[in-house]
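The other protein chains are all here in position, but one chain of the complex has been omitted.
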Amino acid sequence: MGIRTREEYMESLRRQKPRVYMAGERIENVVDHPAFQVGINLLATTYDIENDPKYRDRAQIINPTIDVVNEPISSYNQLAGGPEELVEHVKLYQTHEDFMIPCGYRCFGFNTVNSLWATTFDIDQKYHSEYHDRAIELTKRIQKEDLVVSSASVDCKGDRRFAPGQQKDLDMNLRVVKKRGDGILVRGAKPHTTAAAYANLLSVRGSTGGTEEEKDFAVAFTTPIDAPGITILCTSPHFSLEPREFEYPYSRRYGGHIEGMVIFEDVFVPWENVYMCGEIEFNRQMSLLRHSYRVMHKCMCRPALLKLAIGATALMAEYNGLEHSEVIQDTLTEMVMQYHILQACSFSSAMHAWKHESGIYFPKDGPALSGRVYMSKKLGEEQGSMIECAGGLATTKVSEKDYLNPETSGYIEKYYKGREGVPTENRLRAFELVADLAASEFAGWHLGSVVLGGGPSRTHKRAIIAEWDMDQCKELAKAAALIPEGE
Amino acid sequence: MGIRTREEYMESLRRQKPRVYMAGERIENVVDHPAFQVGINLLATTYDIENDPKYRDRAQIINPTIDVVNEPISSYNQLAGGPEELVEHVKLYQTHEDFMIPCGYRCFGFNTVNSLWATTFDIDQKYHSEYHDRAIELTKRIQKEDLVVSSASVDCKGDRRFAPGQQKDLDMNLRVVKKRGDGILVRGAKPHTTAAAYANLLSVRGSTGGTEEEKDFAVAFTTPIDAPGITILCTSPHFSLEPREFEYPYSRRYGGHIEGMVIFEDVFVPWENVYMCGEIEFNRQMSLLRHSYRVMHKCMCRPALLKLAIGATALMAEYNGLEHSEVIQDTLTEMVMQYHILQACSFSSAMHAWKHESGIYFPKDGPALSGRVYMSKKLGEEQGSMIECAGGLATTKVSEKDYLNPETSGYIEKYYKGREGVPTENRLRAFELVADLAASEFAGWHLGSVVLGGGPSRTHKRAIIAEWDMDQCKELAKAAALIPEGE
Amino acid sequence: MGIRTREEYMESLRRQKPRVYMAGERIENVVDHPAFQVGINLLATTYDIENDPKYRDRAQIINPTIDVVNEPISSYNQLAGGPEELVEHVKLYQTHEDFMIPCGYRCFGFNTVNSLWATTFDIDQKYHSEYHDRAIELTKRIQKEDLVVSSASVDCKGDRRFAPGQQKDLDMNLRVVKKRGDGILVRGAKPHTTAAAYANLLSVRGSTGGTEEEKDFAVAFTTPIDAPGITILCTSPHFSLEPREFEYPYSRRYGGHIEGMVIFEDVFVPWENVYMCGEIEFNRQMSLLRHSYRVMHKCMCRPALLKLAIGATALMAEYNGLEHSEVIQDTLTEMVMQYHILQACSFSSAMHAWKHESGIYFPKDGPALSGRVYMSKKLGEEQGSMIECAGGLATTKVSEKDYLNPETSGYIEKYYKGREGVPTENRLRAFELVADLAASEFAGWHLGSVVLGGGPSRTHKRAIIAEWDMDQCKELAKAAALIPEGE
Partner (left out) sequence: MGIRTREEYMESLRRQKPRVYMAGERIENVVDHPAFQVGINLLATTYDIENDPKYRDRAQIINPTIDVVNEPISSYNQLAGGPEELVEHVKLYQTHEDFMIPCGYRCFGFNTVNSLWATTFDIDQKYHSEYHDRAIELTKRIQKEDLVVSSASVDCKGDRRFAPGQQKDLDMNLRVVKKRGDGILVRGAKPHTTAAAYANLLSVRGSTGGTEEEKDFAVAFTTPIDAPGITILCTSPHFSLEPREFEYPYSRRYGGHIEGMVIFEDVFVPWENVYMCGEIEFNRQMSLLRHSYRVMHKCMCRPALLKLAIGATALMAEYNGLEHSEVIQDTLTEMVMQYHILQACSFSSAMHAWKHESGIYFPKDGPALSGRVYMSKKLGEEQGSMIECAGGLATTKVSEKDYLNPETSGYIEKYYKGREGVPTENRLRAFELVADLAASEFAGWHLGSVVLGGGPSRTHKRAIIAEWDMDQCKELAKAAALIPEGE
């Protein structure tokens, strides 16, 4: 089918029977549960984009450079066939701005398809194994069925002073506990698995480990989310589920995904779904390749919410009659600068992509990593600035219930009035938006996802310096200092 | 009595009958209403401090330099008799660190007593009016009865393009609508009046206005909170009221005050409670004097929560087994530096206090203002850093209900385990604390109160440059540049 | 000829007889004067690049999209035929890294060709004038003769409180004092005209003015640098001219250009060299178009010296035995991040270029402007970091003369020794390089050129916000806040 609709995606969820818990309860029907509506809708929106005539050209790819299915497929699932395709991919994510989605989530399918493609190719080169053929089959399936893939990567890690093989409880990192003729049994948990309960496929890998003794942690596989032995404990939403008229106007509609801790209790995975098993020397490489796309997508998805934040701040200033304040204009400019820098970093990574021997391309990491580190330093400061520009009512406004209460609504109507010509209600709604984006529990969750999504900045910084050709720089310095070459 | 107890304060609230609304409902009994418990307890804690043998020496002042009541009084209510007393006052606020209170709130009583003392003195000098005697009586009453004073200063302001006198609806700034033989009638609203519903006295003043035509906005008075014509619309708490075992461990106990919009519908104020009425040329001065103490107290109260944030980050690092990470140590150091800088700014303002002709002292503004601007830039960034140091579970942990659910508790017990020897439950509690301080609705409210409390940074920056002796600096520059003096 | 050599450029200078002063002296022979050697060599290096087989493909353009001369030309002089050509142009400037040139200077020819092309096109559309044909002729000449064009833009401006037309001395901004049948007479001065004394052509324009009364300031023309009435007062070099062995190893070879104040004393310009004269409504547009390329080139040229600074810092750390210091690695990473961000901004501006009606393209300003503002905030901090990473000897080392003095050289040889295996002399040279880049008069000049080149950040920030589609953002915010459209 290649391109699914919103309805087909939701229908596919109904056919799955995962073991899901949230807030102390077993949830049998995820797709109709109120807490999952926002998350499912965010994902469903990406299917709208695929089918929307306005965006279709960006969201569908007809003749991809690397073609395995022979029909139009979703760009979200494509194999990265070159810099131009990656530049287009950045532009696809720019469409998210129009839908105000803070996270479209489809990056994980892209990452899975591309990183397994390359890694299995390399393993096969060395071991003459069959991983790459399986990766091709997986790619076909994801592309044909237009699946949502959830990525279960980060391990629990336990006591961080110790390596995986030295943990008292070895299950603190997911591992193969048994290899059988028909497949493997895996045990462990993945605590930060976003959208696990409403994805179509889990893409799982060991996140760490590098010594020969840690071979059991070097594994990569896919599995249905309702395979026996899998339990998903879901985070409660970081936004309000109560019905509201004014409050949380953004987050109650778009406020992010539901994370899940996915627990594997000796889950069976047949060999055809295994893409690495014990080839410890490829573990780090797979990790780096995934990281590469992961970080670039973080740069690509942040601008949507940033653009909204800019608009909210500017709107608020206008409604206050303060749009000409130089300080507020300067804050807005700093936010716009951040937007340009982030987009530039994504584009630069895309256009300087390098070709892997397997035929697909990976972005140049430096720019995207730099954007990623930059943006995570900025967001907190920016949330403060938004509140400062909006003014005190962002955090001292009364409840919408007081506005709806006839005994008190008159007071609010009168005294919350701002600029002449702007209805009080509109100003109130603008304050609610700023509060939602900058001072709510959702804002805190978003801060967390920006600061830690794809790993902490210290990880990215190490990657930046690892990629950089410092020797060349030192040679330049020697030449500049008139130090003889070779010394 | 001079020194009240927690119980006496709460008893005093029961005697008041203010017209209060919150979340769409009229609240008859503030003191027993769940939403007010945290706020009332924060204030009550300051009475505990006054009576606690460990802190009494700081919280009571026996022979103040300027004495109007002849008995031990609360330092929270004292007249600022000199730099040494102010230095002691900073130390009084340092005790708040032990009680983890984000806002003790008593600064408003202090501000009222001191700023009215000085302003009325100056007005009387010019007009031979009786304001200063009234201010003395007010001081006596506040000191003797150890009252909680709430300050209603900031006006609604309406369309900020226009001055008070040019607003279409003149009520957008509080004003005197009638002067009578026995007193005045005032109309308007004060939208950011913290703790209004559970204070003992409202201290009200016009926040802006400066031209002769704006004399009606130049007013200062006190009033009971239950005077006829006063309505208080309260903000809903920025923390959860549901009973919890683990979640929001800080904010559900200490999570800040309840703000109120106080509406004045032609409220009558007898002359003995009026401290300015139409003396427009003193309006700005009164505003500056209040601002002076207001900002210094903002510097003085932030360290309590900052210290807790430092502890939470360090504890989390320890529980993760990451306490030796250089990056985390560096983050902690930056937070400690901020603590030192803020305290230093408070102490420097205190020790360089200047004497007003009325006999009391005001802090040197520059250091406190600088600390205030500095801290508001730092907090948002810091919230991000705290989350980054803690790790992903700060925002992706599951509900406490899952931990309490026997079907799932085992998973959490096993997989949320961190450092050897630390019970999982403790680590979970530490994550809840970090989330509460950095990624909750309370965290957003706190950000707002730090960023805007006492006014936005642009206001403080203008005050910094206004106080600074730029001419002296330019003379130094001329001398350094060998430019003849006088040119 | 299309492509000149270093020698041909220098020969061309010998044929010019400009009236030049420096440091109190009239300089008859610029090309052999020691103070001009560094500047001339920087420019000559760009001709080396044009002819170097390794770089020729980037530096020559064979079939430009917009072709006026029918022979290979220098890419430095090309008309911007599309985003791809601009992306290539960014890569051309990346070659400067290999030559460690802080400023190749050829951007001014590019700016002149492109901005006059577009502006004259627009003026002709309105006035049916002949400016565009003249611009085509000028382009041909610059491309065919591969000329160095110096840009004389910024005016003296006088008392900044007043507009050009309100200055007491109208000459504070360059203006047309007479229009004649054969041309115009211009008067004024351009105080920051880099490389004026050793360029082949001056490209001059009025920098400000916008009212009908200020038509005389709306002028654009080219002129030989030795036209009668032109005097060039040159800045003394910001690097040492004394012969040195170790000291100032970079700046005495590459340390920047010589600026000149170019004074026009009723200089005659024939009509064929005039591209605007009085069309005041196009003055601002011309200014913006120039600014567009100007800023992008600032982003494009900074990386060369940044890369060298990275290398110098890393080399120094290695020579000290401190290359594994986490703090130093972090400083290096921040510098590398800056490199990536700047390059990304240039590339993003290039690839999003927009087509002017005249057929040429201009970069999208936002990214380049953002990079420009970003880099100017970073440099000063970075100079401090470089010194901190290098250690105290960067500013407390003794003179090279002490190292060359046999009485004292032994002390230095022994005590300035760092890492085992690294000759003391090399470490000394590395310190000299760091001092040169971060703590010398050259470093100060470079700071000035980064901070003010192309205008101050406040100008760029205004341009960022002017270009941004804020209305679209506000519409998004309205949708997010559930405010009805159109309200």
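For clarity, chains are labelled A, B and C in written order, and residue numbers in each chain start from 1.
Assume a contact is a pair of C-beta atoms (placed from the backbone, for glycine too) under 8 Å apart; a residue touches a chain by one contact, two chains touch by 3 or more.
Keep in mind it's a predicted model, so treat the numbers as computed, not measured.
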Among B:I3, B:V274, B:L289 or B:I464, which residue is in touch with the absent chain? B:I464
Residue, one of B:A314, B:A353 or B:I412, that touches the chain absent here: B:A314
Among C:M335, C:A430, C:A443 or C:I483, exactly one should touch the missing chain; which is it? C:A443
Of the residues in subunit B, which ones touch the absent chain? 87, 97-98, 100, 246, 249-250, 254, 307-308, 310-312, 314-315, 318, 329-330, 332-333, 336-341, 343-345, 347-349, 351, 366-367, 369-371, 373-374, 422-423, 426, 429-430, 432-433, 461, 464-465, 468, 470, 472-483, 487
Touching the absent chain: which residues on subunit C qualify? 21-26, 154, 156, 158-162, 168-169, 171-172, 189, 191-192, 231, 233-236, 238, 259, 261, 263, 320-322, 325, 327, 376-377, 379-385, 387-388, 391-399, 401-402, 404-405, 407-408, 411-412, 414-420, 435, 438-441, 443-445, 447-452, 456-458
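Simple rule for what comes next: only the chains that are shown with their structure count from here on.
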Note whether the interface between subunit A and subunit B is symmetric in residue numbering, meaning over half of all numbers used appear on both sides, and answer same or different. same
Per the C-alpha means, the centres of subunit A and subunit B lie apart by a whole-Å value of 39
I need the residues of subunit A touching at least two other chains; which ones are they? none
